[in-house]
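What follows is chain A.
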Amino acid sequence: MTILFYIAALIAIVASIMVVTRTNIIHALLYMVISLLATAVMFFLIGAPFIAAMEIIIYAGAIMVLFVFVVMMLNLGKQAVEQEKRWLSTEGWYFPSLLSLILLLEIGYLIVSGQTAPFNGRQIPPAEVGKELYSTYLIGVELAAILLMAGIIGAYHLARRKKYVVHRFLKTEGAEQ
Partner candidate 1 sequence: MTLTFLFAWLILGGLLAWLAGRWNKEAPRWISLGFMIVHLIVSVRLWISFLTNKGLTLAQGEWFLMEKSPWIPQWGIQYFLAVDGLSILLIVLTSFLGLLAVACSWKGIQERVGFFFFNLLWILAGISGVFMALDLFLFYFFWEIMLIPLYFLIGIWGHSNRIYATIKFFIFTQASGLFMLISILALYFIHGSQTGHYTFDYVELLGTQVSPKIAFWLMLGFFLGFGVKLPAVPVHTWLPDAHTEAPTAGSVVLAGLVLKAGAYGFIRFLMPLFPQAGKEFAMVAMILGIIGIIYAAMVAFAQNDLKRLVAYTSVSHMGFVLLGVFAWNQLALQGAVMIILSHGLSTGALFILVGDIYDRLHTRDMDKLGGLWSVTPRLGGFGMVFALASLGLPGLANFVGEFLVLLGVYQVSVPIAALATLGFIASTIYSLWMIQKTFFGKNVNEWKMPDATPREISIYAALVVALLWLGLFPNTVLRTSRQALKNLQQITSQYFQGSKEATTNPSVEELNKSRSNYGGLE
Partner candidate 2 sequence: MTGHDFLKLMPIIILAATPLIIMLAIAIKRNHLITAVLSVVGLFAALFAIPGAKYTNGDQVSNLFIIDQYALFYFALMFLATIVIIVPSFQYLELRFKGNREEYYLLLLTATFGSVGLAASNHFISFFLSLEILSVSLYALVAYLRHQNDGIEAGLKYLILAAVSSAFLLFGMSLVYSQVGSMQFKDVINFLSQNGNYNFISIAGVALMVVGFGFKLAVVPFHMWSPDVYQGAPAPVSAFIASVSKGGILALLFRFFAEFNIVQSRPLFTIFALIAVFSMFVGNFLALLQSNVKRLLAYSSIAHFGYILVAFIAGNAQQQFKGVEAATFYIVSYFITIIGAFMIIGLISNEEREGMEMSDYRGLYWRHPWLSVALSAMMFSLAGIPLTSGFIAKYYILASGISTKLWTLIIILIINSALGVYYYLRVTVEMFSNVDAEQKATLISPNVGILSGILLAVLTIALVWLGVYPTGLIGSIQAAMF
């Protein structure tokens, strides 16, 4: 079982590295989905089946799909790739990555130096999560609701497309509706 865990962890890390280094955005998105699925497997192994399911349904399912949809809508696909290549090569990416590597090492050193308590690995069924969710953290849920409402209002307002009334000769701006 632990080997399975390590395999999943490895896949997740490699996939996320691949996401970061791809030039084509669609490939990056797909690698992202793989990494999410790997994390879901890890959740399942740790004993958080509900979260594993949520991860797959919402994260991989909804958010990534949204990404793909927007990418398609703005048909960024092909001609963006060469632009990406140019952008990726020219950009001096040594300094920032060096910086975050040092940070990673320091955090890793701190975590490793901490005491390594054994993992009691109790399985937490979804029922318990639900009960907990709607008793102590009820207000948390309502907060999440307001958060989503704000997100919707914001997205609605920003993404309104201006209707183009394109006349043959007078290229007027569409009335802002």
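The rule is simple: a residue touches a chain if its C-beta (ideal position, glycine included) is under 8 Å from a C-beta of that chain, and two chains touch if they have at least 3 such contacts; residues count from 1.
The candidate set was assembled so that all candidates are chains of the complex that A comes from, given by their letters.
All values derive from a computational prediction rather than experimental measurement.
Colleague: Any copy counts here: identify which of 1 or 2 touches chain A within this complex.
Modeller: In this complex, the candidate that touches chain A is number 2.
Colleague: Where on chain A is candidate 2 touching in the complex?
Modeller: So the residues of chain A in touch with candidate 2 come to 107, 110-111, 113-114, 136-140, 142-144, 146-147, 149-151, 153-158, 160, 162, 176-177.
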